[in-house]
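Here the structure is laid out as structure tokens; the discussion comes afterwards.
Left out: one protein chain. Kept in place: all the others.
Then we have chain A:
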């Protein structure tokens, strides 16, 4: 925490007015029912166990190349996407996409099989870890180029408005991607055209190996829309209930035709940027401080305890998720590779 504590932060009260535009209300921490708490727990654990298993398969050589794990950031995907409607609201993200897919109810088996490059993978083995899609769910990837998805999400939001389908786009990107020029082109268009889009900036403090303080002149990312008149809210991204509360506000804002909104989710990834990153650019103490004091799964466990759910009662869920992962890993390992002729398909409609 030492490094992040040094970042420039300013009071939210110091925000300048957005012209004559109203601002969204301050989000409240979500009051979840016992069932909802259990569901959040289950979903976050599913993501964490999936990522741990993916890391193991990577170590065994079953997954190659680039693989970016979401461990530590689970509360963001679950908090935001639990408030959304699969198939109606669209989601788009960058390369750290496994958690966002799982939070949208996509089968872990076909995600894992994509990581291992199999025919049964969700992109038929063509995309790999960074490039996965499910139009059925309204999940539009899975994009390997940092920041590219922000503009694509803006286009998805245009379609929601054009079709008047009541849907909203959730476009995820990180603190690193937030410095790409195309993000600001998108902000301008989204506000100009009043598009229903939530720009969710997952600030995990590191753009690959470069900390926010070394890469961002304005480290409070929720303010990055101010000059486009897009309001922003900073959220504790390690607390699923705080995230869900912010999601409620952002969805209300966008669904009621008030245009785009920015959420900055302050979060942390426990692992390196990718599997090949030893993360030497940060201290062990910093990583441990998040794991010990802010872990989103431990925090929901505490909430469950307050709601009268004993840890003993969670064991059935833990077992269920363990079984899902064993099955997903087995499937990803045993299901066949695509036919080599698939190399030539989907480049264009016609083969050439």
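The rule is short, and it goes like this: contacts are C-beta pairs under 8 Å (C-beta built on N, C-alpha and C of every residue); 3 or more make two chains touch, one makes a residue touch a chain; residues count from 1.
The working rule: contacts and distances are computed from a predicted model.
A chain of this complex does not appear here, and its UniProt-recorded name among "Beta sliding clamp", "Nitrate reductase", "3-methyl-2-oxobutanoate dehydrogenase (2-methylpropanoyl-transferring)" or "Oligopeptide ABC transporter ATP-binding protein" is "3-methyl-2-oxobutanoate dehydrogenase (2-methylpropanoyl-transferring)". Touching the missing chain, out of A:125, A:138, A:245 or A:260, is residue A:125. Screening A:179, A:203, A:254 or A:267 for touch with the missing chain picks out A:179. Contact with the chain not shown here comes from a single listed residue; of A:171, A:189 or A:207, that residue is A:207. Touching residues on chain A toward the chain that is not drawn are 64-66, 117-118, 125-128, 130-131, 144-147, 176-177, 179-182, 207-210, 214-216, 277, 280-281, 337-338, 340, 342-344, 347, 352.
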